[in-house]
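Apart from one protein chain that is not included, each protein chain of the complex appears where it belongs.
Chains: A and B, in written order; residue numbering restarts at 1 for each.
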């Protein structure tokens, strides 16, 4: 069920697309179902922001091998109506014809584990028409309460918050919108659902009382961990869920050999992979499809999104990188900024206050300080002095390109405070003197220089200071 | 009561002026009283650092509409003496003449909520001469214990830590220096207070036993949340209070539609306002009177103090800004530094390792990399290349100003590695070639260039390397 608007999210994005752990919250439950029930036919009930949800799911590389269908719920008439839409769809017909049990899960509960899905979807005993998941919570406000005959007797019905009496409101065992149904019972019962209640909605929870009235048996699975069942309804709950998901991810990685110096201050998205013997300093944020190779060090406050870091590389404090590749034993930062499409070779060095953008840096090349390298290819063993700038934009468009390309071949020595005006090529082994603005290609092994000879005026500084000379 | 020295703070600043949540701790209780008891006459009892406290309160824009008076306690002779000073002041006379109940609150309890103040200040029953706030705590050490007749009987007296017997020390119900008094009872009782105790102090707590001795009735309000009553006595407690205040602030904002990716690592001062649909990344520190417009994104580790951020702006990782204004949909950072009096226009871009200081940046203007723009006005649609510097200081003072002004008009294209020596004006649409040091004004639509032609010496690099040429 992923059709809700999520008004309390205060956002134009559909609720289930809000991210926790770097994934839309809907994706967490899809991942869990994928691993717990491989191959099962899954219907995603969409409504608000339908196209956005479909596009997001279709666009994620994790789900193409899932048996997924989208079912549209045009009006939001309650959970019972949502499931009815699914059962009346092509997907529903297939399920009924094969008599497959129907697992109903909310799309906004990203903490559900595979163990829960497996237990909830396990075969029912003969005679049971449904299995109901419940949980004891400290504060049951807002949940459907489980009304039982006596204190521990069989379940009678689920009472929604706005239908509950003061006494019922004190019940702490609640329903959490997760069920398993026999398809025939589900179909028949949905047909009989009524919306004669305060909210004029069709409640899926009413199927419990239907089963009771028709003397059908209900299996109850009372889950031990309320945290796992947590739904996300506002940004506060989203942030709590994100913290819990992050804690799980970090613990799993740490047990497998990743050293987090302070786990409390580190964020690792769900899809990130880190090899063993990696050290991650506090404040690191590892996002998207980032991959970290064995023995690498990720310094404090490093932010990596969709970055591949080679084994033994050292990414120092405050480095920010996106959609880039960093070679083995490369040294990056502190405070380097790798914009998309940067490739740094093995044992290369990118130092402090250096910006790369669409730049390929050869092995053992050094860009150690305060430089901007954009739209450029640097060879191997190149030494780039401090204050270097690729002038990749001159305000004009050439051959349809706004930005022009710089090529620096192997073994070039570039002095400090040099600018090269693209398009340009600096040949292998060339030497560019400090302080030069280079506008023409430099042949291999040449020296290029473009600066003015120094003039010194003795005593003139005194004059500038207004002192007697 | 805000007269204490706070020796355990290890600081020359009076205790109540130490900050938590970006406000002096005294201000929190003032804010709470302001909203819970609007218009009530408030006396702030000051002693140590009196002038500092008065100046701070008078200087805060939140309190001018409060009915505030300062009462001086010249010597620190105990809480009873402090209240006596207040009652003997002009404020006290007015209170007595109007027979207003007197609420006594400590100035160092920043977590007190409006709900507590409202309940404590609610009208007393006829016959009650005072209301006493108590609380059960896990570790009562240091608090005045509530001695009762029997276990749950009426209160007999409050026993200070250093007067308590071993048995009394085990009592976990404690007093927390918050009371409501009938003014007549208060006045009469204060006159009878004695300092015959270990510390030679006048204890306000003794009013309880006075009431008991004279068979007056005491109402006891036992508060549920010990955390809310927490006093601050050393920097450790200050930091704990700050965490709790921050947690409250974040939760309140999140429920209203602000997305904190990881609330644990984010700090938002009490006076900051954030609109809905804003995303705040971990490590952000939002201080002072900062305002964030709808839909903006505040990246990881961004530090903003007294900054206004327009709707839809994107402030990227590590940006630090103070007393500045950022326009709608502007892009700032990562690692930009906006010093005071910077104004960035709508859709402008300030990129990595760029420093602004007293700089106005026009709409759609771009200063994308490694630049310093100080004492400058930039027009709209200006393009500033990498490595740009406003040379605003030449070691001399002109017309009384140490720093000189740079003006760059609309649509200027500034190449990379340019410096402009202020005072200077670059006219509309002018073009400055890369690598130029500009010392004279440039007319509109002109090209300015100040660099040396490149000379290339074939094979010379080999010589430099000591290879056979």
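Keep this in mind: contacts are C-beta pairs under 8 Å (C-beta built on N, C-alpha and C of every residue); 3 or more make two chains touch, one makes a residue touch a chain.
Keep in mind it's a predicted model, so treat the numbers as computed, not measured.
Student: I'm checking contacts with the chain that's been left out. Which of A:31, A:243, A:425 or A:451 qualifies?
Tutor: In the complete complex, the chain left out is touched by residue A:451.
Student: Which one touches the absent chain: A:51, A:88 or A:256?
Tutor: Among A:51, A:88 or A:256, only A:256 touches the chain that is not shown.
Student: Take the complete complex as the reference. Which residues in subunit B touch the chain that isn't displayed?
Tutor: So the residues of subunit B touching the missing chain come out as 8-12, 18, 234-236, 238-240, 242-243, 246, 264-265, 267, 283, 285, 301, 303, 318, 320, 335, 337, 353, 355, 370-372, 387, 389, 391, 393-395, 413, 417, 419, 421, 429-431, 436-440, 442-443, 445-452, 464-466.
Student: Tell me which stretches of subunit A touch the chain missing from the display.
Tutor: 251, 254-265, 276-277, 281-283, 300-301, 316-318, 334-335, 351-353, 369-370, 383, 385-387, 395-396, 413, 415-417, 431, 434-435, 451-462, 464-465
In this text, only the chains that are shown with their structure count from here on.
Student: Can you work out the whole-Å distance between the CA centroids of subunit A and subunit B?
Tutor: A distance of 33 Å separates the two centres.
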